[in-house]
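Got a structure for you, written out below as structure tokens; questions coming shortly.
All protein chains of the complex are present and in place, except for one that has been dropped.
A and B label the chains in the order they appear, each numbered from 1.
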Amino acid sequence: MSIATRADSAIPAESASPLTKRRPFGDRSFQVLALASGLLVLIILVLIAVSMTQQSTTWFTTAGWSGVFSTDWDPAHNAFGALPFIYGTLITAAIAIIIAFPVSIGISLLLTEVVPRRFSRPIVYVIDLLAVVPSVVWGLWGILVLAPWLQGIYQSIASGLTGVPVLSTFFGGTGISGASFFTAGLILAVMITPIVTSLSREVIATVPAIDREGAYALGATRWEMIRGAVWPHSQAGVVGAVLLGLGRAMGETIAAALVIGSSPTITTHLFSTGYSMPSVIANQFGEATVGEFRAALIGMGVLLFVITIIINLSARAIVDRSVRRTQGA
Amino acid sequence: MEQQDQQVTAKLQVPQTTTAPVTPETEANKVFDAKNLSIYYGSFRAVTDVSLSIYQNEITAFIGPSGCGKTTVLRTLNRMNDLIPSARVDGDVHYRGASLYHKDVSPTAVRRRIGMVFQKPNPFPKSIYENVAYGPRINGLRKKGHLDEIVERSLRQAALWDEVKDRLNKSGLGLSGGQAQRLCIARTLAVEPDVVLMDEPCSALDPIATGRIEDLMHEIKSQYTIVIVTHNMQQATRVSDRTAFFSVLRNEKPGASDTRTGVLVEYGATQQIFEDPHDSRTQAYVTGRIG
Partner (left out) sequence: MAIASEQQTVDLREPSGWRRTKNQIATVGMWIAFVVMLVPLGFVLVTVIGKGASAITWQFLTNSNIPINVLPVNYGGVGPAVIGTLEITGFAALMAIPLGVLGGVYINEYGGNHVLARIINFFADVMTGVPSIIMGLFIYTIWVLHFGYSGLAGAFALGCLMLPIVIRSTYEMLRLVPDSLREASYALGATKARVTVTVVLPAALGGIVSGALLAVARAAGETAPLIFTILTTQSLNSNLFSGANTALSTLIFQNATQPYTGAQARAWGSALTLIAIAFILMIVARLVTARFARYDH
């Protein structure tokens, strides 16, 4: 079957044109370019895992698993136990999310339920302002202004709590420092609030209006409506938002590095100095020129990478599923 | 189109009367020829066994209740169904003797000859000028003077020139519904296609705007071949020379749904379809008993 159109008698022969044309080179190469750019993401992620693991094998092989997870960190004597830093990372992230969670939820609910649409803009701008302050500026302010000021406050709390059973394990103790686990957790809380807020808003906004109206129509107050209609729907998604915040808090480096106190100790006293994985990497990398020291720091980077990837994967999966569920139903 | 600015096909001049289709039903005058056309979306058969021919310089209307495949068949004529990944075509559609779905045929080349106007006006977020100039530009036309000519000519053909000639640089989004649709028509005409397909072009417009577009169709008929899908039977009687009535398979009830298979029930001169329908379903529809 011919694919050329039949020439009409009034048309000169040259312009009887076929309907064929090979796919233009520009069209195909644009597609390839776009694909390659997308693949770059996967390539980079794989390369990160591979190259950093490679550089840290010395640590794993020399120290062995017991060495890696020991509590003894003493580079001068070839002890590279990472446990104090893992502990510090987890503790500060926990403090951060415990503080940030109610604040973020409160703000999200404020924006979605309380404040009328046109007035929500300024509040969102303020949140964005919070997000755009660089980490190092938070750290600078933290170590030069906040920590000294908090030192006195911590001291009073600690002495006031001497002898009180549960609270003094956390908020008591003797080595009180402005630069401590708690201060780091505090600053991390401030830094992760914007992202937890925005993600929670995203989740809460998918709750169908009919559910809200249904609760109101039954005579519920706003708070009762939130508990009855909004919360059940957005519960799972908010969990995802919290996880995401947790991941962020764990990876946030510079602010924590400046205010955490830089001392690898494992203690329940939150007002004492401590250390975390990203902080030690940032602070000590300059001195770790060769060998196992550097491998240990890079190895902790690998640990951090793996942990944050897992947390982010789960968080995204949870949020996506929750959003799909509310909208699909 | 070739990278030149000359017309690809010449337009036949056919003597006009207003009562019956005037184009003789010869092979030479067939623009489209569909034989046993079935269209699938995945495994779902949307349209089955459609055979009809569209003739030069006529306005052919596809009518019928919702969900019976009129738009699907229309979009097959310019390979717009290709944009849906699961769409598949069975049977044959010929365009002036060439097989439209032959594996070597380029959909882009097809669409340059067979244009389409959509149900909801969709001007680009560009200036009015740029909207109309878009088609010629992507066909390689760059000379400003020439583009100006084409833009003016197309806007005149679409009966929009007088209203916008002083604000060609304003955004196309600022036009009223009827104006925007005429802009889209001008945009389609700017590439000088052979055929203009229209998918319910007036359904989003008020009666006055609708009337203007119907007048437009009559005016450009002598230069183009038009196929229009319409829900409005009166419109079909007003504008079309031939009418194709679609419905769903005999043992199904028509109605808006996407699980029914569409079928061509009857096709003929518009006068005949409305005044003397041969099929009982056609009669039921055109007299308003169903649909």
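The definition used in the following text is that a residue touches a chain if its C-beta (ideal position, glycine included) is under 8 Å from a C-beta of that chain, and two chains touch if they have at least 3 such contacts.
Note that the coordinates shown come from a computational prediction; the quantities given were computed from them, not determined experimentally.
Among A:A79, A:A94 or A:L130, only A:L130 touches the chain left out of the display. Contact with the omitted chain, checked across A:V68, A:I281 or A:I318, is made by A:I281. For chain A, the residues touching the chain absent from view are 23-24, 26-27, 30-31, 33-42, 44-45, 47-48, 51-52, 54-55, 102-107, 109-110, 114, 123, 125-130, 132-141, 143-145, 190, 193, 212-213, 216-217, 219-224, 226, 244, 247-248, 250-254, 258, 278, 281-282, 285-286, 298, 301, 304-305, 308-309, 311-313, 315-316. Listed here are the chain B residues that touch the chain not shown: 1, 78, 80, 83, 85, 108-113, 115-116, 118, 120, 122-126, 134-135, 138-139, 171, 173-174, 184, 187-188, 191.
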